[in-house]
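Removed: one protein chain of the complex. Kept in place: all other protein chains.
Here the chain labels run A and B in written order, and each chain numbers its own residues starting at 1.
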Amino acid sequence: MPLNYASVDKNASQYAQQAQDWLLECKKIAGQLNTLYDEAVSDPERLRQMIELVQESKSNLYLAKPLQEDPLRSYPAPTLPDNYTLLSADGSQIVPNRHRALQFGLINVGILTVSFGSGQPPEMKLVSELLDHKDIIDEDNNLASEDDIALLRDMRERTLIRDQITPQLTRPILTVTDGPLDIFYRSDIQDKKRAQTAQRQVYQLDQQLQQEGILSAGYIDKPGSSMLHSMLEIYKEVGVEPKQEADKRRISDRLLLGTRIKPGERSAVFEIISKQRNNPLNRLRVAFFYLNVSTVEDHPWLARVEIPYWISQQQELVGLIHAVLFADAQVLDSHPYPYSLHRAHELAVVKQAEYEEIENLLLAKFPEGSEITGYRSNKDFLKGLK
Amino acid sequence: MEDHNLLSQNPTIGYVISGGLEANLNVRLTVPPQEVQEGAFVIIDSNHWRFYGLVTDLRLTAIDEQYAIQLNSQRFAPHLAEYLNKQTLFTDLAVMPVLMKDNGPDITSPEYPAWRLENTDDPAPMPVKTIPNHHAPVKLADQADIADIFGEEDNKTIFRVGSTREQGHPVCLNLDKFVQRSSGIFGTTGSGKSFLARMILAGLIHADHASTLIFDMHNEYGPDTTSSDTGNAVFGLKGKFTNKVRLVGLGAGTKFGNMPSDFNLEISHSDITTEDVLQLTQILNLKETSATTLDKLENDFHENWFNEFMKMNVGGVVENEDGKMEPAPDSVAFWARQAGIHPGAAEALRSKLGRLFNRPYLIDAPASNGLKAIITALQDKRHVVLSFGKYDSELDYLLVTNLITRKIRDAWEQSTEDFHSGKSKVEPRPLVVVVEEAHKLLNREMASQTIFSTIAREMRKYYVTLLIIDQRPSQIYDEVMSQLGTRISGSLGDEDDINAVLSGLPGRGGLRGMLAKLQPKEEVLMLGWGVPMPIPIRSRRYDQQFWIDIFGEERKPKTKEEILKALGMSNDPD
Partner (left out) sequence: MNEEQTSIPIGKLMRAENSQFVAGCRVRELETPALGALVKVTLEDQSQIYGLITNILINDDSLVRQLVSGVSIPTEYTADNRYNRNLPVEIHVLTVGYAQNGQISHRLPPRPPLSLDVLHLCNSNELCHFTSLNEQAYLRHILRLLDQPVEELLAAHLRQAKAAHEDASDPTWYPLACQKLITLLRDDYQRLTTVLDVLTELERE
C-alpha cells in the first residue's frame, strides 16, 4: 500500500533537527577529544605503558595502540615503483533462505591480478562454489546464518588469492581485500568452532605470506570504528585527574582525526588491541593506519588500511602499501575507492537473475514432487506476488 | 485491308502518360529525342483501337528540376551518372490525336464474332472521340498506316504529293476530294509553292477527273521555263500534256515565251457588263454615283452600253439657236441630261473608263469568240492556261479574270440545273479555277463583290471550285479562307499569315509552330477538310523523275532484255 506520507512528513522536520543536534554534539565531543588526543599522544611511550597495563586487567578490549611512529604527524606517500603486482579479491554469497523451496548456499569470489608496468590488461578469475550441505546445516539442524556464510567467503577470498600467486608475478606483490584483515569480528556466527578454525587458518596464511615477502592489506571504506576514542578513554581512566565521566557518545576515529591528515597522506601506524573471551592462542596481530584518499583540502575522506603487524615494522613497506592504495583509489576520482577492489566486486556480485538460475538448476536435480524441495513458505510466496 | 491487329513494323518510341482530347496527349519518349521530329505522324494502340496523331511539341522534363540543372556526369562516377540521367531526365512529346480506327478484338478472342457481325466492313478511320489508355505504346506510323489514312498511291486519283519527314513514306492527296471544295496553296516567295502548284496541276490533269482554268500571271505554268534558283529547265504543262492543255493568250499576238498560243482571247465590248465595271471601283477610283450612271446606261443601251458610252465624248459642245454653247448630241453631258444623271458625274465616269476603252484586247467585234472557246474547251474536258502577256496590270488582271469567271459561273450553273432537271444526262465536268495573287481579288474590300468569293462560298454545288495560290493569306477575306477545304502551305514567316492559314480549323494551335519552321522549297504542311489529318511532308520533287513516275514506264527507254521479256522471248526461266 502506498505510504501515509502525511504522517511521515509531520515528523520529518523534527527528525532533521534531532539529527543536526546529534551531529553538533558529536562534533563538540570530537573537538574535546581532539585536544585530548594531542595531549595523550604527545608522550607515546607513556600511553603505550598505560595500555599494556590495561591489557592485563581487562577481558574485553578493542582499541588502538601507538607504535613507533609519531601519532601527531601526517605522513605523505612515497613514489610509486614502476613495476609491481596488485591482487584484489572480493566475494559475494547466496545465503540459505528457509522461506525458499530449497536451501542452499553459494560463494562467489572474484580476483583481479594487475601487473603494473606491463601495460597488459589485468587477469580476472571468478570462482563460484556451491557450499556442501553440511556447511549450511549444522549438527543441530540450524541453518547457517549470513555471518556464517560470510566467514566462509572471507576465508575463500584469502586462500584463492594465495593460490593466484605464482613465481612469474613481478615483485613487490600486494594483496588487498575489502574489510578488516582479521576475520574474527562477525557477531552472529553460529558455529564458533569453525570460526576459531578459520582464525587459525588466517594466521597460518599470513605466516606463509610473510615468509614469501608478500604484502597484504584490508581496506575499509567509511570506517565506523572508534578505537582511538577507546584509547583515549584508557588514557583518561588511567592518567587524567580528576576522574571524568565516560563520554556520552562514541566518537568515530574519522570524526576524531578531523582534518589532521592531508589529502593523500596517512596517519601514523597503530596496533589493534583486541581481546575477547574466546581468542585462540595464535592470532593474527593487526596494525592499521588511516589514509585520506580525498584530493580536496578540508574535505577529508578517511579509509582505514589494516596490515599485518610485521609489515608495520618496516616503514618502506608501509609506504608502498600507502602509495599503491592511494593511487588505486584516485582512478575513480570523484568517489575514491580502489579500482581493483571495485572490479573484483563487480566480478563477484550475484544478480537476482543469476540467483534464480542457480535455484532452478538445483531444483532440476531433484525428481518431480520430491519432499526436499518443499514448497516456498506461504509468506514468501505471497511476497513474491506482484 | 490488312489486319492491323498485328503490331506495326516500327518499334515503340514511347508511351502515353497524360493529357486528353482537349489538350494534347503527353507521351514519355523511350528513345533519344533526336529520333522524333515535330510533325511526326504517330500511331497509338489501346485495346483494339488505333489512334493516329501528330507530334506538335517536344519538351525536356525531369523528375526533379535539380537533376536537369546539375551536370551529373561531372559530379558522379560515369556509370552512376549515365544511369541517373536515364532514370531522371526525360523527353515528353505532345501528340495531337486526330483520327482513330476500330481494329476489332483479336480474331481468336471470343468477342470477335459479335464484333464482326456489327462491323461487316472493316471500319474506316474516323475523327477521334476518345483517348488511349495510360501507357498505351506509341510508334511512328509505317507505310501501311499512312496508306490506311491517306490512301495508296495509284498515280491517278490518289496522287503522291510528298513523303513523311522521318521515314520518307509516301503521302497522298485524294484529288477527287481535293476538287470538291476550294483549296489553297500558300507560302512566302521562294517557298516553292509554284512547284507545288505545278505538281498538283499535273496530277489533276493526269487524273483527268476535273478540268482546270489557270490564270497564269507570270507565265509559270504553261510553257517550259527555267528555275531562277538552279538554272535548270522546268517543264511546263503544255509540253507534257500537249493535247489536253490549251494555251490562250490575252490579246492578239500574245505568246507564251517563244511558245505559240493555241488561240488568242479578244473580248467583245458587249461582253462587259456594268457589274464587271463596278468590281473595278477601287482601282478606277469610281465614285458612288457611278453605280447609278452605269445602271442608266445599261437601261438605255442594254448590252451595247459600253460601246455607246465609249463613243460619247466629253465636253463636246455646239452652238444652239440662241448662240449659247450647249452639249453636243454625241457628248456625255447631252446624254446625261436626257437620262437625268448629273453631267459632271457622268463625265467623270467617262474619263475614268477611258482606261478600259484603251485596252487592245477589248474589241468591238472580235474575230472569234474567245470566251466561248475557252468555255467549250473546259467543258470538253480540256484545260486552259491563260497568259496575260503584256497586259499584266492589276486592272487587266481584275477585269479579265472576273469576266471570264462570271461567264463560267453562268455556264456551269446552267448545266447543273439541266442535269438536275433531267434535261441533260451528263453530269457537269468539275472545274477548278486556279488563281494566283488571290489577295488582290479576294481581299476584304473586294471580297463581297467579286465573283471569286461567290465561287469560294457557293459554287461547289455547281461543280466549280477555286485553287488559290498566294503568299499573303492574311490579306484574303477570312470568310473565304475559312471556306477553303484543303490548305497546303510552305514556310510562312508572318504570324498573321500563319493564323490565316489555320483559320476556321478548330483546335489546330499545335500546328502554328510547325508552319513557321517548314524548310523552304523542301517541306509543306497539308491540312484541312480535304486531308484526313494534318501532316507536314517533304514535298515531291517536280523534276524529270516526276514525269517518269507520272507517265509510268512507257516513256523510259527499255533495255533489250526488258523488251524481249515483254515479247515473251526471254531466256529467264520466270
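Following the convention adopted for this analysis, a contact is a pair of C-beta atoms (placed from the backbone, for glycine too) under 8 Å apart; a residue touches a chain by one contact, two chains touch by 3 or more.
All of these numbers come straight from a predicted model, not from anything done at the bench.
Q: What are the shown chains that the omitted chain is in contact with?
A: A, B
Q: Just one of A:Leu53, A:Leu332 or A:Val349 touches the chain that is missing; which is it?
A: Answering carefully, the residue with contact to the hidden chain is A:Leu332.
Q: Using the definition of touch stated at the top, determine which of A:Pro121, A:Pro167 or A:Pro367 touches the missing chain.
A: A:Pro121
Q: Could you please point out the chain B residues that touch the chain left off the display?
A: Where chain B meets the chain not shown: residues 63-64, 66-67, 70, 75-77, 79-80, 83-84, 87-88.
Q: Quickly run down the residues of chain A that touch the omitted chain.
A: 114-116, 118-122, 124, 327, 330-335, 339, 342-343, 346
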